[in-house]
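One protein chain omitted, others in place.
Presenting chain A:
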Amino acid sequence: MTSHDGSNFYQEYEVFSKKNAKSPIQHQFSLLAPNDEMALNMAQENFMRRENVIDVWVVPRSQIRSMTSEERQLWTKRLDNKEYRTTKGYGYLRKKWREKEQGMLDEKEIMSWKEVKKL
């Protein structure tokens, strides 16, 4: 960005942060800064005044290849016909298993298996 005094003072940065070790890195917003260090400082001032974070990324926008408007339309529509890859339509199993006095292997059940009884 060229300012009226002729310098290319500002660059556009996208800001990302991470709340804790388990959370994904999350897009916060964008900002203008003259360099990486200032971008990091401003990211903290602008977006992390109250929130605890364990990591912050500032990325020059020019370095991100994001989807174009057309690509976004294509990719989001593409997900229309992917239901056969999901558990949608298998809900009737719950009743079947209940008749057999058993539980269905749903997400909650399977995720609970990570804790294995100690011998």
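Everything below uses one rule, namely that a residue touches a chain if its C-beta (ideal position, glycine included) is under 8 Å from a C-beta of that chain, and two chains touch if they have at least 3 such contacts; residues count from 1.
FYI, contacts and distances are computed from a predicted model.
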item	value
Missing subunit (named according to UniProt) among the choices "Acetyl-CoA C-acetyltransferase", "Sugar ABC transporter permease", "3-oxoacyl-ACP reductase" or "1,2-phenylacetyl-CoA epoxidase subunit A"	"1,2-phenylacetyl-CoA epoxidase subunit A"
Which residue of A:N20, A:N52, A:T68 or A:S112 touches the chain not shown here	A:T68
Hidden partner chain, residues of chain A it touches	1-10, 29-32, 34-35, 38, 42, 45-47, 49, 68-69, 72
